[in-house]
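As structure tokens, the structure follows; a few thoughts come after it.
Here the complex is missing one protein chain, while the rest keep their positions.
What follows is chain A.
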Amino acid sequence: MDFRRIEWIFLVVFIALDIFLAVSYSQNNNNIVITEDPGTSTSDTILQDMRDDNITVGSLSTKQGEGYYLSTQNEDELRTHLDRLVGQTYSYNAMTHTLTSKFTTVLSYDQEKMVAELKSFVKDENNVIFGKEYTYEAALSDPKKDIVFVQKSTHGVILDTQAELIFKISGNNVTGYTQTYISDLTVLREKQTAISAFEAVQLLYISSEIPQNSKIVWYKLGYSELIDVRGSVIYVPVWNIMIEHKDTKNESLKKVNAFSSTVIKNQTTSTSTTSSSTTSSSSSVVTSSADSSNSSVQ
């Protein structure tokens, strides 16, 4: 009789104990989840701060990119192929590694067809040396002044003054072009991850590189020169981000090293002169930002 009562009491006590233990165990596990939150909220606060500063960002990809450390020792490959050119007078500057060419008879096209005509023009080896390796870049071009092609490598697009093909435009005429070319790119290290466009813009903002009341017009990942060392030029993936002030319409190109997440400061002014397209037509801007949404340098 007594023993049965004791059994009942034990049963009740142990059920209570089990409930207590189960609750404390599950609480212990939950704590881990809570602690992971504060980190992610910081990027939200940055976005909120940017909105407060009236900075229009648009939709930025948060997908991380990939790329290589590349190097070359050869920036004068163009010089050895000058004899291929037909119908133009040219000069080569070995200091700047730049080929400057003037057409003996000026090319004239309709404004609308200009880009399409030039795209097929560059494909001929006798018109432009290694022309097939260049691709039209709307974001850097101003249809009234110059049309810019950039060099493609097997590892991705190169966005650098040493890998450009710029046609000079006056009205409906193309008078000539300047060209730079890099060859013999070698991969220095295995593929590395690069920061996303979103991270690059955040970094610019934190480093006070984006003024208030401005907007991001386009962004693009491409290889740029990082450093010239021991006779080799090293290229890394760089986020090129064009920022426009909403009132003054002034544009400035910002560069972020996508490997080391650092803002590249000294080059900002020099590159923006080549792309000094102060009021580029809005249509070309839209298409380029659509292109640039894929963040991998392929």
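The criterion applied here is as follows: a contact is a pair of C-beta atoms (placed from the backbone, for glycine too) under 8 Å apart; a residue touches a chain by one contact, two chains touch by 3 or more; residues count from 1.
By our rule, contacts and distances are computed from a predicted model.
J.: The complex has one chain missing from view, so what does its UniProt entry call it, picking from "Metal ABC transporter ATP-binding protein", "HAD-IB family hydrolase", "YycH family regulatory protein" or "Hydrogenase expression/formation protein HypE"?
T.: Choosing among "Metal ABC transporter ATP-binding protein", "HAD-IB family hydrolase", "YycH family regulatory protein" or "Hydrogenase expression/formation protein HypE", the correct UniProt name is "YycH family regulatory protein".
J.: With the missing chain put back, one of A:86, A:106 or A:187 would touch it. Which one?
T.: A:187
J.: Which parts of chain A are in contact with the chain that was left out?
T.: 4, 7-8, 10-11, 14-15, 17-18, 21-22, 24-25, 28-29, 31-32, 35-40, 42-43, 68-69, 71, 73, 186-193, 206, 226-227, 229-230, 232, 234, 236, 259-260
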